[in-house]
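Below: one structure in structure tokens.
Every protein chain of the complex appears in place save one, which is left out.
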Amino acid sequence: MQNTKTQETLVGLFVACGIASLFFMAMQISNLGSFSSEKLYNINANFENSGGLKVKSPVTIAGVRIGRVVSISINKDDFVSVVKMNIDSRYKLPTDTVASIYTAGLLGEQYISLDPGGSEQFLKENGLIDITSSAVILEELVGKFFTDKVSE
Amino acid sequence: MDTKAPPKTDIVSIRNLTFSRGHRKIFNAISLDIKRGKITAIMGPSGTGKTTLLKLIGGQLYPDKGDIIVDQQNVHQLKRKDLYTLRKRMGMLFQSGALLTDISVFDNVALPLREHTALNKSMIRTLVLMKLQAVGLRGARDLMPAELSGGMARRVALARAIALDPMMIMYDEPFTGQDPISLGTLVKLIKELNNTLGLTSIIVSHDVEETIGIADYIYVLSEGKVAGHGTPEQIRNSDSKWVQQFMKGDADGPVHFHYPATDYREDLFQ
Partner (left out) sequence: MIDFLQKLGQTTLTSFAKLGRGYFFLIHTLIGIISVLAHPRLLTKQLYSVGVLSFLIISISGLFVGMVLGLQGFYILSDFGAEETLGVMVAASLVRELGPVVAALLFAGRAGSALTAEIGLMKATEQLSGMEMMAIDPIKRIIAPRFLAGFLSMPLLAALFSAIGVIGGQIIGVGLLGVDDGAYWSQMQSTLDFQDDILNGIIKSIVFGFVISWIALFEGYDAAPTSEGVSRATTRTVVNSAFTILGLDFILTALMFGDI
């Protein structure tokens, strides 16, 4: 039997290692570290079809991640998809920014790519992006390819 | 059923106790009384449920029928809290000693004091050393239970059992498997403790000679019944064949040498 002091020290060490691992998982492995301290603002964009876009899908400019999708809903009046995004407040977006839904690789997940325009005016909290291009749906593409072939 | 209050001179009285394990009746309506301040022995061959009887008295097992009255209280009708209060006044010495193997001799004896009293450290130390001195093991206080011989472990357990100054101690087979010296020590201790502390002792045993030497009164159990009872003198001169066989250790008698079986010859030449 070891004496009590060694035992207590080892237990302390064990608990410290465990908590350090939890902290490591939170900060280093997950997205908690990269989002928690920054200020965010919301913008919306209406798409005819948001395809396979999901909550938490990335929002990028020129391939750099600047935010993520927080909700996808449908506008009951004109049946368009309303996508709400959380954007890092360090990045100011002009009002004529174009939002497009792309797919990462052939089978990868879908994300929103923003293409800032030249306007002097910037989008505010809950601002709306007017110019959007919808997700490319693979089935539609394939279908179109075949009808084109047939009509040739 | 006989439920009238037992006289005050009886510390334990058992009335019509029936207890079975599975289909086997271990006790079949037995009654016995244990006098305050005396050494009472309960004897019988192995398997007659002597240890079970002690556990019933301690409230660890519940009887099918009958009552056990300890110090004017019906053990099996007590609430848990009252049962625990009663148990603080009963010591029990298990056959194996039942010391906690992960703490030292000193801590084992101190355990009931620490759990049940609000005494400060130095008082607990004094009490523990006194109890250990009484069993002659004050020098062994820092040993772990694994380092003790069987007889020493039993003596430490005895010190622990008397830590709270109980009114009675139950000994479960205290003499089994002891060398002559520790046997002598234990016999002397049980006698001394009973006389100096004013305890009541209940000894459960099948070691005839040692038990007869110290008991004031003896009950002999057999097949769920009391086969005979009386002072050691009366038991020795009992006219029950069964008691005689047990006391003398004859191989054959009312208890047969052979386990019940079909005819020997038929079995061999079938």
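A few points about this structure:
Note that the chains take the letters A and B in the order they are written out, and that residue 1 is the start of every chain.
What we mean here is this: a residue touches a chain if its C-beta (ideal position, glycine included) is under 8 Å from a C-beta of that chain, and two chains touch if they have at least 3 such contacts.
Quick caveat, the model's predicted, so the values are computed rather than measured.
Checked against the hidden chain, the listed residues B:98, B:129 or B:144 yield one contact partner: B:98. Interface residues of subunit A facing the missing partner chain: 4, 7-8, 10-11, 13-15, 17-22, 24-26, 28-34, 56, 58, 65, 105. Looking at subunit B, the residues touching the absent chain are 55, 58, 60, 84-85, 87-88, 90-92, 94-96, 98-101, 111-112, 115-116, 157, 160, 164.
The rule we apply is simple: only the chains that are shown with their structure count from here on.
With centres defined as mean CA coordinates, subunit B is found 75 Å away from subunit A.
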